[in-house]
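What you see is the complex with one protein chain gone and the rest in place.
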């Protein structure tokens, strides 16, 4: 175990820890709310600094020094927060290995790695991951309940989605093979190899259509027109499937207001008189007709 | 109070004011209808003048003078209308500070400001706001009932929309950081900074795909293909969520709130006369046909 | 009246006319089916001739003569069909002024006008209208029942669609005014006037994104990113509204299987026992409970 000793600390330390726990982990108290708000401002500001720091004009003096100073300030504040969380939490190791524990660590690491390894430009991607922390501050759990319904709908539709994705992949493969043969032999730029043609097929079928790679031969143009019409209908079909599943789930949720007074079963229809599970009248004041 | 004296005006003035009120604010009388129609024509014509006046060929003589004259004519008419509304309405200050009061003021201000401040080309945006006035003439309230349902559906889905928007922002940030590192080091035009790359990410993910900024390296192309597929599914998911919510609300509206006075069954259609379960008339004042 | 004399023709003429009527207007008899099939082939072939005749290589000899000959052949056949329809039908004038009567006339006129007026290239558009005739051959009425439901859904949603369209127009106007001011003062090509900027706004907001007009200034790029995100959500909202309306209508259609044996009212719920309009039991064998 790498975590601190779980033995009971002296009382005044425990009180101090409880106070910090209230500030950092709770959101209903005034200090907790202020801490959350401050954290949101810090996260957004640090991401803004990361984004704006890449502007060529900001990489000249005196801005460059300012941005490095700001980056160190944010890293310092996030490091203090990270250490405090490690101290306060009951199971520090579990926190450190959790999803948000890793995100917290990743948002302070780039600055420290930058000292050891020079030219850490690739760490830019890691820096933007800081924004993920906003999910926790905004009380992820509450939002996840909304997302879990979506996940359920996606889970129910998984077979259809699998058929759909395989179909898309096959359409992309066949059409890019066709275009590679047709346009490649014509020497059109961007169809020299299958991977190139697949990039074109994805860009075309999703209706992005950059125009950096376009067909030039008549057969290529006809194939393209056919492909985009297929891609067009491919957006309609999964939309319909997913909507139907979500509607279906939302529809079932409507029913679940009344509970049977005898067996507490929920999910009765609006016009149900008797419990569909135990046969007792749902409304105690309603006398069942003589049987 | 800046408004006129609310004390009772002499009777003939009151009658004149009532008459104007009927013309300007009501739509069921013939004069009210004529006024509304005239106003719609005026608004559309004034917006057309604003739009066409920016054409290079229209900024040469003799067209330029014609357009300035037309602009002053519309400003004059709208000013008269604005003053009349201020006079007629019971609480002029409340009208002047309301949404449509401000829009009314904004549609006459640009011409007057243009006299004082020369070169008011930036006021063009303000001029196009005139079209907003058409909402009031077309009896906004009636339309808003349709919109309020939409607002309700948006409100119910707000958590899901929040999760969705944050996800979109994170996807945009991570992919533009990745592309800035990959394509920026390659020197591809349009990926020199994070803001540039974010512009590219938004244009790509929404499937607009101008083609002014496109990836050139193989890794950049693979990232792009992955990103557009993500963007593709991002249009499907919120469509499904919103549709489900609207369907859900629309479905509840259909089932009327009427209950049978005999057996209390609910869920009758809007045109039902008798209870579908016990056969008793739904409306007690309605005498059932002799059986 | 331009139509033929409605007085009774001699019997053998009437029989001949009935026979033609059966062939041309009916689809269940073998000859009627053969006629319909032949007509579909003719229509599709004539449209194909119109399309392929515009190819530069087809406008050289000997192809040019072939295409003119084919065009005259189709015109001849369609003229015979048109005259036959005029003779057979009971009210020729009513047919001639009906939607399909005009379409039938328009599909033969271009060739005849081409003799009188030289260089009738603009008649190309009229020629493609021939394809509309395929709607009638494919028994339009049957399809229209499907379309009428759609029309109903569109009618019910008309207020929402009006709010939506006005909003789109206002968004297009405001954003193009903004971009004309921002990019126009920068001298970016394609933003010189409001109509130009509006073309750009429509192409961008509908996610077509040709890339022939793109923003160049940072403010223009930010405005564009904001605009496409708005356009992105504008596709989601009306999809949801229309789907909800169609689902709603489809849902009500399910109910309409049973008809009341007393008053023939349809549209009862699946669990209805009594007619919701006349109060009589829906199922005659079912004895109503003593009241």
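Descriptive notes on the structure:
Each chain carries a letter (A, B and C) given by its place in the written order, and its residues are counted from 1.
The rule is short, and it goes like this: contacts are C-beta pairs under 8 Å (C-beta built on N, C-alpha and C of every residue); 3 or more make two chains touch, one makes a residue touch a chain.
Remember, predicted model here, so these are calculated numbers, not experimental data.
Partner chains of the missing chain, restricted to those shown and counted over the full complex, are A, B, C.
Between the chain not shown and the residues C:63, C:100 or C:199, the one that touches is C:199. In the complete complex, the residue from A:46, A:107, A:128 or A:243 that touches the missing chain is A:243. Taking the complete complex into account, C:129 is the one of C:24, C:129, C:162 or C:219 that touches the chain left out. On the side of chain C, touch with the chain left out of the figure occurs at residues 47, 50-56, 121-122, 124-125, 127-129, 131-132, 134-135, 138, 142-147, 150, 153, 195, 198-199, 202-203, 206-212, 235, 238-239, 242-243, 245-247, 249-251, 254, 270-271. Taking the whole complex into account, chain A touches the unshown chain at residues 157, 159-160, 162-163, 166, 169-170, 173-174, 177-178, 180-181, 185, 192-195, 198, 204, 207-211, 214, 218, 221-222, 224-225, 228-229, 231-232, 235-237, 239-241, 243-245, 247-248, 251-252, 267-269, 271-281, 288-289, 291. Counting over the whole complex, chain B has residues 207-211, 239, 243, 247 touching the chain that is not drawn.
Definition applied: only the chains that are shown with their structure count from here on.
Averaging C-alpha coordinates per chain places the centre of chain A 30 Å away from that of chain B. Our note on geometry: chain B versus chain C, Cα centroid distance of 29 Å, whole angstroms. Of all residues in chain B, those touching 2 or more other chains are 195, 198, 207-211, 235, 239, 243, 245, 247, 251, 267, 277, listed in ascending order.
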